[in-house]
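The structure appears right after this line, and notes come after that.
A single protein chain has been omitted from the complex, and every remaining protein chain is retained in its original position.
Residue numbering begins at 1 within each chain, and the chains themselves are lettered A, B and C in the order written.
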Amino acid sequence: MATNFFGQIFRITTFGESHGPAIGVVIDGCPAGLLLSEQDINEQLALRQPGKNEYTSPRTEGDTAEILSGLFEGQTTGAPIAILIRNKDADSSQYESIKDLYRPGHANFTYLEKYGIFDYRGGGRSSARETAARVAAGAVAKKLLEQHNIECSAFVAEIGGIAITPPDLSHLRALREKTYSSPIFCPDPKAAEKIMEKIRTVKEEKDSLGGILACVVHAPVGLGDPIYGKLEALLAGAMLSLPATKGFEIGSGFQAARMRGSEHNDGFEIDAQGHVHTATNFSGGTLGGISTGSPIFFRVAFKPTSSIKRPQQTVSLSGEKAVFQLSESGRHDPCVAIRAVPIVEAMTALVLADALLMNRVSKARENFGHR
Amino acid sequence: MATNFFGQIFRITTFGESHGPAIGVVIDGCPAGLLLSEQDINEQLALRQPGKNEYTSPRTEGDTAEILSGLFEGQTTGAPIAILIRNKDADSSQYESIKDLYRPGHANFTYLEKYGIFDYRGGGRSSARETAARVAAGAVAKKLLEQHNIECSAFVAEIGGIAITPPDLSHLRALREKTYSSPIFCPDPKAAEKIMEKIRTVKEEKDSLGGILACVVHAPVGLGDPIYGKLEALLAGAMLSLPATKGFEIGSGFQAARMRGSEHNDGFEIDAQGHVHTATNFSGGTLGGISTGSPIFFRVAFKPTSSIKRPQQTVSLSGEKAVFQLSESGRHDPCVAIRAVPIVEAMTALVLADALLMNRVSKARENFGHR
Amino acid sequence: MATNFFGQIFRITTFGESHGPAIGVVIDGCPAGLLLSEQDINEQLALRQPGKNEYTSPRTEGDTAEILSGLFEGQTTGAPIAILIRNKDADSSQYESIKDLYRPGHANFTYLEKYGIFDYRGGGRSSARETAARVAAGAVAKKLLEQHNIECSAFVAEIGGIAITPPDLSHLRALREKTYSSPIFCPDPKAAEKIMEKIRTVKEEKDSLGGILACVVHAPVGLGDPIYGKLEALLAGAMLSLPATKGFEIGSGFQAARMRGSEHNDGFEIDAQGHVHTATNFSGGTLGGISTGSPIFFRVAFKPTSSIKRPQQTVSLSGEKAVFQLSESGRHDPCVAIRAVPIVEAMTALVLADALLMNRVSKARENFGHR
Partner (left out) sequence: MATNFFGQIFRITTFGESHGPAIGVVIDGCPAGLLLSEQDINEQLALRQPGKNEYTSPRTEGDTAEILSGLFEGQTTGAPIAILIRNKDADSSQYESIKDLYRPGHANFTYLEKYGIFDYRGGGRSSARETAARVAAGAVAKKLLEQHNIECSAFVAEIGGIAITPPDLSHLRALREKTYSSPIFCPDPKAAEKIMEKIRTVKEEKDSLGGILACVVHAPVGLGDPIYGKLEALLAGAMLSLPATKGFEIGSGFQAARMRGSEHNDGFEIDAQGHVHTATNFSGGTLGGISTGSPIFFRVAFKPTSSIKRPQQTVSLSGEKAVFQLSESGRHDPCVAIRAVPIVEAMTALVLADALLMNRVSKARENFGHR
């Protein structure tokens, strides 16, 4: 079934396996006249890149995007934008020894049951490698959003039980700077210190950690569609489509379950310029699934990395009890949440770019772009 | 933008406003040969019905489904199944006095900004009334799932901070019986007593409560599609498309963020019949977005009902500060989570019916149903 | 499989069988702020209505539309517009005698093979009755097009081999008036006389006639999308989705196969106002699948009505040779092409409404409707 696409008007289709020749994305529906370069994409890919320090996987992906179509003289033309990222540094040999075992926390069991075949090299299509294609697409979405003054910023909010002090959400540029200057994408330097210490300990114990990311968006009123196209529904679907995610909450989130209506309802205020806005923002920036103009704020839970170097109980494909043991030299992130920061941002940008274009067809009487 | 549909193969399109002539749904893509009657649908609608006791809204909806198409001699024909539910007992007069105010926690602000027009009577399209159409569609999905031995059961897991003792998830029929014999759809009678007492207090205080629902599914291995069609992504999108939802978590959920890989990874075991399954189920029943055969388990957070009878700070449509005050005689649920139990079940059934049909096209060599 | 929908942004989903309780349509994606009434729809339904004279079926459908949703104070709200048309005058008894025979030129053979079940009463879902729902939806599309000065007009171009003198395509209002004042929707009165005579003869011979409809659209430059969304591809798909259609051609059509490039290429000219347009219009109003601003002109071939009152060779469902004989009192159109005129117009309007909205998201820099 065709399900490797995301979005309705600004629609991406991704492809590629971890150890195949390449991964990539086709963006279908990007409007014409947007300035775009491979540099724009490579900058985003670099953020996602592992191998930068001891807190992420030492696999050196060194991703470089090649734009194959949809650009002319530095601008988008309205034609599909295909972006290709060749796979490098893919060593499949270490997967030989484990290919006949069901891998705890991984997808080879379910893929084999569903498809009868599984590309076990590096996890094939089920590898987090595929998220590089999402980041490439997100880079294009961000260019479109920029033109309409829509910004988003994701960051590490909690790892291994260590939560950060909530940052100021009103200046996204500053927040992004703090985030991306941290080796673990954490805008609170004190919490970051403690988290890094914990990561070092856990790595020594051949174990891994889970975490929570937060993301905030500044967008105008009116984005998102009622019922099944609610902004939070699209964001939740986008986030739970990421590998290793276990939860999503917007605004007050699960805390809302313990609140009363009189606390939770965001009253309306009017400012000096005559703009109506909510006095508080427990809703997290949407009402009825449509953006209110207040910051859209949500959090995403990540499980601890499944790839750990301890022996684990399992079964072989032929039905024998077995022990699963990753090679000591394998390269894995001690906490997948960290590198997910630019990925969460990319998926957010994709949801918003689509919502922005969908909103353009909401009213019957506006100029429809033709003469 | 067309966004009032849900699903790809088993696709529903819903319509209707709270105080319009009717709400309804067209189910497009239901396979032929399924036994179905209006009774099947009315039974599910009755579960959602308010007005049954003091814990839900006293509005007597008395919903009755009329099947307009897609049935012949008691069976589905493969043609679209249109289901109509006429609106009754809709008194729009009470909305006259508040139609010129932005309503805290409701969608009139965002709808007006987006569309320039808003049917304020009972919340129009943004009313929870629209979920009756989802329940009707879910009833049909359940008939399809039954034929393939797929079951689901939702229940109240926590209200106003009072959590239930986790129920046994291995016998869904028993769990459903316990749930639906409780006036507040809560399978733990002791917790239910405490919750009902709290609801009575809060109602007297003209306030409302939030809550958490849980849902469990028994399904075979192989449902769900990789990447953007992950089962948890579809479920998360489905749940966050429901009014008043603020969060979704699957399996270990947000707790996963505080666990280590060595704790969280579900090892594999083999049983006497040679079936492989996971020894634990922190994953919540999916790996790589595809069902493992273990129970699929997730939770959904609901905010406290926005409609409370206390005065609230707001602004009028013409930009003046104002006080929003609901009429004393208005009928509102003290906790919307309760009545959401059959709705969560319906959305779950819709996700699974679609996943079931999508899975039918996963392998190239199987019988394709033609001669 | 969900395939009862049409369109991407302005999307319709239709439902209903010939002899079921009702047929109808849900329009999802109609922009807000459009003036609309049931009268607008009933006017279009009346054009399609049979029973007006001896040249169409005497079945009195007497269709009346009920708008169930999506309207508030006479305007569309952006919510789905559901339109219901109750079936009347449906006498299923005459189908009893033929329900066990494969019906020549009809779909019961293929439906039974595909679905294993068939609602034989009046042809069930395969009846031309379903086109009333398309006409209802087309009426809404026309309201949107009106606001953007887009008009279309279909008419009878040939019946039973008698072709009309090509009309002036530059004044669509006049053309529509001529067309709809003719009992057979034929704007050339002389040809109409001959056609009506032929129809009378053929009816006496218990036989039927085929025909060709033409349709012309006045639309601005820029509608339609490249590759699979070419305007002619969408129109061709729309037309061949109508019952009894056998062919589609745009502009020069099949004649193009006998022309040379030097004849066929439309040169460009510039008028006094500085507007560029093509000097001739062999292309039929599109280049590269996108409208040129010249009239869009296409033709659709219809087979002769399959329901004739002569005995026909067939086979019973149980596999015996048999003779198929319709009852003398049955009511059938002598030429289905005639009543298809408003239906072709409706499908054209649906294609164009969608193209109009799709074009609104082509350029990155335009105002996107938000503040």
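We adopt the following convention: contacts are C-beta pairs under 8 Å (C-beta built on N, C-alpha and C of every residue); 3 or more make two chains touch, one makes a residue touch a chain.
Computed from a predicted structure; not experimentally measured.
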Residue of C:Y120, C:F185 or C:F302 in touch with the missing chain, whole complex considered: C:F302
Absent-chain contact - pick from C:S97, C:T110 or C:S181: C:T110
Chain B residues that touch the omitted chain in the full complex: 8-9, 29-34, 76, 78-79, 144, 147-148, 220-223, 226, 356-357, 359-371
Where the unshown chain meets chain C, residue by residue: 1, 3-6, 8-9, 14, 102, 104-107, 109-111, 113-116, 125-126, 130, 158-161, 202, 207-212, 221-222, 224-230, 232-241, 243, 245-254, 256-270, 274, 276, 279, 282-284, 286-292, 301-308, 310, 312-315, 319-321, 337, 358-359, 361-363
Residues of chain A in contact with the chain not shown: 1-5, 7-11, 13-17, 20-24, 26, 28-29, 32-33, 66, 68-73, 75, 77-82, 84, 111, 114-119, 124-125
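Here is the rule we use: only the chains that are shown with their structure count from here on.
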Copy pair chain A, chain B: interface residue numbering same or different (half cut): same
Cα superposition of chain A on its sequence copy chain C - rotation in ° rounded to nearest 5: 180
Centroid spacing, where centroids are CA-atom means, of chain B and chain C in whole angstrom: 38
Chain B residues counted as touching two or more neighbouring chains: 1, 3-5, 8-9, 14, 111, 114-116, 125
